[in-house]
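Shown here: the complex without one of its protein chains, the others still in place.
After this line comes chain A, so read on.
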Amino acid sequence: MRDADERYFARLEDELDTAMDVARSARERGGDPTTDVEIPVAKDMADRVENILGIDGVAERVRDLEGEMSREEAALALVEDFVAGTVGDYDTKAGKIEGAVRTAVALLTEGVVAAPIEGIDRVEILDNDDGTQFVNVYYAGPIRSAGGTAQALSVLVADYARTLLDIDEYHARDEEIGRYVEEIELYDEDTGLQYSPKEKETRHITDHMPIMLDGEATGGEEVSGYRDLERVDSNSARGGMCLVLAEGIALKAPKIQRYTRQLDDVEWPWLQDLIDGTIGADESEDETGGEEDEDGSADGERDTQDDDASTVDGPPRAEPSKKYLRDLIAGRPVFSHPSESGGFRLRYGRARNHGNATAGVHPATMHLVDDFLATGTQIKTERPGKAAGVVPVDTIEGPTVRLANGDVRRIDDPEEAKEVRNGVESVLDLGEYLVNYGEFIENNHPLAPASYTVEWWVQEFEAAGADVQAMTDSVEIDLDDPTPSRALQWAREYDAPLHPKYTYVYHDVSVEAIDALADAIADGEIVTGDGATAEPGDHADRAGTATGDLVLPRSEIARRTLESLLVEHTQTDASLIVPTWRPLVETLGFNDDLTRPWTLSDLSEAARTYDDGENAIEAVNEIAPFDVRERAPTRIGNRMGRPEKSEERELSPAVHTLFPIGEAGGNQRDVAKAAGHADEMGDAPGEVELEVGRRRCTDCATETYQARCPDCNGITETIYVCPDCDREVDPDESGRAECPRCETIASPTRMTTIDVGEVYQQAMDSVGEREVAFDVLKGVKGLTSKEKMPEPMEKGVLRAKHDISAFKDGTVRYDMTDLPVTSVRPAELDVTVEQFRELGYEADIQGDPLIHDDQLVELNVQDVVLSDGAAEHMLKTAAFIDDLLESYYGLDPYYELEDRDDLVGELVFGMAPHTSAATVGRVVGFTSAAVGYAHPYFHAAKRRNCDGDEDCVMLLLDGLLNFSVKYLPNQRGGRMDAPLVMSSRIDPAEIDDEAHNIDIVEQYPLELYEATREMAHPEDVDVKIAEDTLGTDEEYTGFAHTHDTSNIALGPDLSAYKTLGSMEDKMDAQLEISRKLRAVDETDVAERIIEYHFLPDLIGNLRAFSRQDVRCLGCGEKYRRMPLTGTCRECGGDVNLTVHEGSVNKYIDTATRVAEEFGAREYTKQRLEILDRAIKRVFEDDTSRQTGIGDFM
């Protein structure tokens, strides 16, 4: 590690230690559930694993093993320890296997995610039909967060333990196999699987699987065939099991095989058939099914290879894939249909705000798709991954549009985009789409042919003998943006391909179109600026460019061809005027006298029939006096996924204090209301019957529900009482308190009457606040934690005062979409270079001293950029913490922030959903984009990538002071999304390894571009990626990028999806944009909206209507069916429906209109017609309809 890195981490850790000290002394004084900070600091992954699992000795053993072997191998080695009993303290075989499986999953997920504790419920030993025993692993839904590899290996680990413990294999009964098949299909339909195994694959797996995979029922839908099986407790789909089988075993078979081969005791020979796809005899028909068009190639990792096949007499092309269009949602537009001309053009490169699962889009494009794209908006994409977060990059080419005034031009300036936006008739091309090389590595996707860009050209130019270095240094020459004559001169002089700036998209037009265009040019003339027609001969010796425009007679085919080629021009009723025409006409073989020198018959047969004549690139290369490359061979289709997010995390309804008030506070859970509430006349106001913890003071034996004794302020402890015999029970080591007499589980809670009014008053008094300090203080109905210990209400009073609300674990959180950034400018973060220097930044990326606000600085791995909203929220939280320290804990304030500039340098926790480990980060600046920018390693440490994922930040001291495990819900998944442990420093080797696939070079080599034409595998090209620096001194630094962007928050601040009001407005805007984009088929969009959004909604609501629950308008009581009394049986209040006519038919008119307007298929229209009739038949009174008597006869 470099000294600078050492200093950086030391700084963070010092700051962390200071905060820890403050938090400890506060918690010793206050009424928190424990007297110490509850988020232990983990030095490394081994620590995290041990902390999350709570199995002593694991960390030490993991550290021993880590040096010697891979993590997967370590997981297997640990199995032996568990079996031998050297790690973990388990008496039973089942316990040993369970410990080993949990540890394996924890290891493989770097001790960050909650899967090992929440995703594996238990391991059981059950009996086979032949009397032998087998192992059953019982999974739960949260196993999802472990990912396929860890899921699959958990099974392997269980099997390894099984063989070591000499337990027999599981022999599935026939009906169980049938059940697996049906259940996986059901789950796939209901919830969706990344990989849907074919029926025979599922059969094959379950038939051979030596371990029984079982799990908790997750879905509501039940299987209909194989029900009520003896060894399967539920008729619903078992989500965890389905994930492990499909996305684990079936999808990751090759990976598991790698490890089974290393183990002598474990043999899974059946994996080979799974990998080869040779299950059963009918191999031939399964690969060529009709699913190809929808499924395309990206169906999981297993079948990505089928991209590379292409025909001999056509250009190399990635296979179009429609999959991303599935489940299109109303209001979220399609930007391009698969691989469609006019869609995004693939450009290779990594911008500084680019990393895993991100896509660089020009900010002008964002504006011209009517602001639907903003920084952080998620798009579902055709390739290389499935989804990506949009980042603004203005060093790539913008969109090309046709304006109402006839101008066809490329827009490279976001301001210009906004100016012309209203005049745009058609977006002919969406501009470039920047994808980094590492993204192809990560997705294991063959390289797709690259656009011809300056980065590529310049390397070919140099190879052709040009002194590129000298030209770069020359003031007169701009290699990126040469004049037409210079570009043409270079092409001739060096025999190099024509500069990309003047290379048009010839491969998107047919040979016929080029022929027609050539005719038009031959009929054209050069018109000088003053309108005079120049004599053709005059142009022979011209060196400059501004001598006149090429004016062509307008024809439909010439117009369309110029538009498809993306030649900038102006259209009038009679003509097409091309100002920069010389590169075009020279490419098409013309001299300046515009005499056509060739005819179609001069072309070779191969060129004329290349790609069935639909692609003119070969023809153009025969005509042109120089090489012409394919300008944009790969177009990438995509549509909008989720909008970006930046908002505070609130429970619903929002909660200020985790103090229960039952129904007394009304639906608002208003504490003040509860304080004055009385059930009946004569009841004492404020007294509420509540279930809370049963605790006793260790000093004076006073019974209370609070953490501290109300009499002597002594510490209290939980008392377990048997519900049957009322005797006190001491919990055993595992925390289980079973009554020795009744064998029932003793309860740590009791029902008691609490004077909420008194608690409320005391809380306000204690922190010196009055009711006027806040609008409303909201509590919770009841506590869901095991011991049901309420939070001190004082905290709630202060939260209400500062207008922030608490999450279920007592912390205050702010959610943001994750985006990566590796280098930043202080100016764009709204901070000064002085502040940056104070943070320890000394030099810019070139190594020059940091002096100016706009110098580019490489970001430290744990530094984060907050959105404006997050900064404001953190300021409020800091004020709350200071108040809390002063008036509740009686300590000095910690933050004392005046404005948001003071936030710079403060520490926060980053914490992702489905995980249980927080990562410490440091605020370095702010952005107007509604996202959280941070180093890709920071996101990877939280196990996030950036394809629209979102997670939260918490202020450091808030987490330390207010988090308690005791508040967490006592239910499946309750420990997810809670900071059970924190990582104080990021070890690049211990983060999600997808971050290691980020490329870190300034320029991609020529062979990469050439390899893309071969559609080679990305691993076959040598580009330096982050993985290459792991374990070296350079592992925290040197994240170079190929493309800059002038600001990381260009384009609209918010997606139009969020600024438009109703769903109908959004959908109208979506359809409007689909008409404007050349690459989009608006009829298909309309069909898909109807098919995937409106019809399911209509059908679902109509179905829901006729089997709905009802609810009491008074007390909120729900009834499965209308009570015969008519009114609420609880309170006598009026009962009403939960699904009304309005929610059933709200979309029918819109859907019908859209179907008509956009020419949907007759089938679709009929479905709507039938539904419309069905709805009317339910909601209309026949007898009051004006109908003929014939209807009834």
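As a convention for this text, contacts are C-beta pairs under 8 Å (C-beta built on N, C-alpha and C of every residue); 3 or more make two chains touch, one makes a residue touch a chain; residues count from 1.
What we mean here is this: contacts and distances are computed from a predicted model.
According to its UniProt record, the chain left out of view corresponds to "DNA polymerase II small subunit" among "ABC transporter ATP-binding protein", "Transcriptional regulator", "5-methyltetrahydropteroyltriglutamate--homocysteine methyltransferase" or "DNA polymerase II small subunit".
The omitted chain makes contact with just one of the residues A:D803, A:E1014 or A:E1141: A:E1141.
Summary of contacts with the chain left out: across A:I125, A:I715, A:A989 or A:L1095, the touching residue is A:L1095.
Of the options A:T132, A:Q489, A:T528 or A:Q1166, the residue whose C-beta touches the omitted chain is A:Q1166. Summarising the interface, chain A meets the missing chain with residues 178, 182, 185, 222-228, 1095, 1099, 1102-1103, 1105-1110, 1120-1126, 1129, 1135-1137, 1140-1141, 1144, 1162-1163, 1166-1167, 1170-1171, 1173-1175, 1177-1183, 1188, 1190-1192.
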